[in-house]
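Handing you a structure now.
Missing here is one protein chain; the remaining ones are kept as they sit in the complex.
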Amino acid sequence: MTKVSAWLSLSVALGLLVLGAASGEAKTFRWANDGDPTTMDPHARSDGFVTSFDMNIYEPLIRRDRNLKLEPALATEWASINPTTWRIKLRQGVKFHDGTPLTVEDVVFSIQRARDAGADATSQLAPVKEVKPIDDRTIDFISDGPVPILPNYLVSAAIMSKAWCDAHNTTSAANHEGIENYATRNANGTGPFILKDRQPGVRTTLVRNPDWWGIKDQPIDPDEIVFTRIDNAATRVAALLSGELDMVYNVPPQDIERIRKTAGFKIWQAPELRTIFLGMDQSRDELLESSVKGKNPFKDKRVRQAFYLAVDEDAIASKVMRGLAHPTGLMVGPGVNGYDATLDKRFPYDPRAAKKLLGEAGYPDGFEVGFDCPNDRYVNDQVICQAVVAMLAKIGVKANLLAQTKAKYFGKINAPRFETSFYLLGWTPGPIDALNMLQNLTATRTDTDGIYNNGGYSNPHLDKLIKKIQVELDAEKRNELISEALTIVKDDYVYIPLHQQMVVWASRDNVDLAQYATNDFPWRYVKLK
Amino acid sequence: MVAFTIQRLLQSVLVMLTVALIAFALFNYVGDPISNIVGQDTTLADRDHLRAELGLNDSFIAQFARFVSHAAQGNFGLSYQQARPVSQIILEKMPATLELSFTAALLALIVGVPMGIYAGLHRHSWVSQTMLTVSLIGVSLPTFLIGILLILIFAVVLGWLPSFGRGAVVHIGWWTTGLLTAEGLRAIILPAITLALFQMTLIMRLVRAEMIEVLRTDYIKFARARGLTSRAINFGHALKNTLVPVITITGLQLGSIIAFAVITETVFQWPGMGLMFIQAVSFADIPVMATYLVLVGFFFVVINLVVDLLYYVVDPRLRIEREASANV
Partner (left out) sequence: MSELTASGTPASVPERPQRWMRFVDSDLLWSFSRSPVTMVAAVIALVIIGAALLTPLIAPQDPYDLASLSLLDATAPPAWLKDGSWNYPLGTDNQGRDVLSAVLYGTRLSLLLGCSAVILSFLLGVTLGLIAGWRGGIVDALIMRVADVQLSFPAILIALLIDGVVRSVLPRQVQTEISLYVTVLAIALSYWVHFARTVRGSTMVERNKEYIQAARVIGVHPARIVVGHLLPNVVGPILVIATINLATAILTEATLSFLGVGLPPTEPSLGTLIRIGNDYLLSGDWWISIFPGIALALLILSVNLLGDWLRDAFNPKLR
């Protein structure tokens, strides 16, 4: 019996296979990445890659164009009608993949769902107090105080269908008692692509949405998108070169030349918004991992300065990153609102001055310090750390490197433990605004601020400045305040900024696409020649 | 024999409990799953809430006890990474690993046995010597380097074979197989070779040693004295006696093939349990890691049990003697 049914399903499967082959001509775009979009639920996880992936199926009210400027998506216009209210007009005639029309109820529901327990985008939308439908195409977002960058926050809030969520018992992104949430592997958005088949961790297949609202202005070229996860970097590049894929990212810097030189392939690169930097514990009275006892050398600005001057970022950029990095003097990169080009100059590499500063601070022979580093998070993270260790050795500092996987690493150095003396970290300001960096990395630690201020830096003057930036509605004035804050951070050597890494993608020659500095990948721009 | 089986089954429960206990003691060390689950803007309060919800604040003994009591009811929890039941994920991944492992074992047998027979029959020929030495080179390099080199040669330079994945699969009930499609067959070649290399060498050397042993036993000498052709002796008598231990050892080795599949699967992005385990480790996905380890423990115990039972069936005297050879 089972044998018969096995043969039956087998022959059916083979038949389908033949049919699939016969319908041939479909344009398929095959690509790979080292991560997997672990969930199709756009509210469940605010991981960069997951969001970027899911936002091809779902859409926000406001999206970013290829230059990161805000542009209308499901909202056609938005304006601040008073200091605490933003008014949004909903696009008309939009349909979800299952055919139901988009309404203001869906928007109210989705914003609520995104802020619910179990969802992971809660904090960004936290200032929004109420989402109020005004008529069938107008919605007000009301907050307690002014929220000058609310539209930036809306970019990451996907709109789902209320009816669909109700029908499948997924009105919350949370998981209950060991039961899988329906939205984890199923999707019903308004976006340009429809989820067709999902094999988690292996392969995800999507097809073009012929009824997408934007298809007239922006025709979608690929009929089908096939995404594969490939963990091992060498395998990923090999799969591209052997012609099994049309596009891959992340590409290890050392393989870029090889791909560039191979006929039929090309490299895409653009500076990313993420800043890679070194941090130092400036709060404990004695470092956790150091030969210096009874005091904390990093509390002395001269020591921080010495570390800064001892690091040869140009060598790191040219050798470790193979030129694919923008050495930076600032904690935010070009493209982020508040970036100030006049401040973006590194203090030059000067090991002799560094050695002298250490001597003045009372450590003529240097000291030992523990150095934490991830080995699977940023481009060549561990290699950068090794290089830093060698550079510090030249001024007598012995940095004991502990390079670990990100799971172990973040558990150690991040809140609430902050168990580190000296560490490497990267930061992308989510809403693409410098305030996010200042608030998370430099403000004095509280429940809401300084969450990633792992060094525990605290400066009341800077805190006051950040509070002012939070509520300043005048864009020009706001940017002046930001520049002032960035100058303090730079001159006080709060961090040692290293570089903004390049977003490097590789593809076959016949592929055209839009590369985002956020490392987002909207497939609507993909063209196959 | 029934008592023996029961004893071994009890032992297997013990093995799995021990493994789970060690696994949970370890999880303090693998890292903080919370920082992987949440995004960078999640507040500390939300993180604490999630940590409490997942029971990560409990002692490892408490976490272990909870896992065991749930597992006893067939509930292995939700994967942190995929937010899906672990049992379902494992069922999806198991066919890939088992198919790869069995194909590798078969390959090792098909190539290893004839080579071993030849080397056993012609002990001093230079062909045998060369075969013995060359086969050692294959096991002198780490698996991951061999895998990458194979990809480089056969996928990138020659473009003959795919470099990753399983190709197209066919569903038969809950089982998926890549062995019924041309694409799937092509995809399994490189990983299977990589995985089989070590076993191939082992089997070849084992067959050779066994052949040499058997050929000097009295009954083979008798057979010779009776005037049987050397062909009949070699293949009729000697080979038959050689194969029993060889097959048993291959069976025993299946366990370590499954274990080594971790490396091979990572290099070839083979969507099996080994790759799943590595991905779980880097995400600190505790439920997946624990279940995998317990399951591997179970596999091993079952394989050992079957092999031991086979001994009883085939030849009770073999038992003690073979235990030692399994070590080499």
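Letters A and B name the chains as they come in the text, with residue numbers starting at 1 for each one.
Basically, a residue touches a chain if its C-beta (ideal position, glycine included) is under 8 Å from a C-beta of that chain, and two chains touch if they have at least 3 such contacts.
On a predicted model such as this, the values are computed, not experimentally measured, just so you know.
Q: Taking the entire complex into account, which one of A:I142, A:V207 or A:A234 touches the absent chain?
A: Of the candidates A:I142, A:V207 or A:A234, A:A234 is in touch with the missing chain.
Q: Just one of A:T184, A:Q382 or A:S507 touches the chain that is missing; which is it?
A: A:Q382
Q: Write the list of chain A residues that the hidden chain touches.
A: On the side of chain A, residues 233-234, 237-238, 241, 252, 254-258, 289, 312, 315-316, 318-320, 370, 375, 382-383, 386-387, 389-391, 393-394, 400-403, 405, 412, 419 touch the unshown chain.
Q: Touching the hidden chain in the full complex, which residues of chain B are there? Just list them.
A: Per the touch rule, chain B residues meeting the hidden chain are 11-12, 14-15, 18-19, 22-23, 25-26, 28-30, 129, 132-133, 136-137, 139-145, 148-149, 152, 156, 209, 212-213, 216, 255-256, 258-260, 262-263, 278, 293, 296-297, 300-301, 304, 320-321, 323-325, 327-328.
Keep in mind that, in the parts below, only the chains that are shown with their structure count from here on.
Q: Using the touch definition from the top, list the residues of chain A that touch chain B in their complex.
A: Contact set of chain A toward chain B: 2, 5-6, 9-10, 13-14, 17, 36, 38-39, 41, 44-47, 117, 120-124, 126, 175, 178-181, 184-185, 199-203, 228-232, 234-236, 238-239, 241-244, 376, 404-412, 414-416, 427-428, 430, 436, 440, 447-448, 451-452.
Q: Show me the residue ranges of chain B that touch chain A in the complex, using the header's touch definition.
A: Its residues touching chain A are 29-49, 70, 75, 77-78, 81-85, 88-89, 92, 148, 151-152, 155-156, 159, 162-166, 168, 170-173, 180-181, 266-269, 271, 275-276, 278-279, 281-284.
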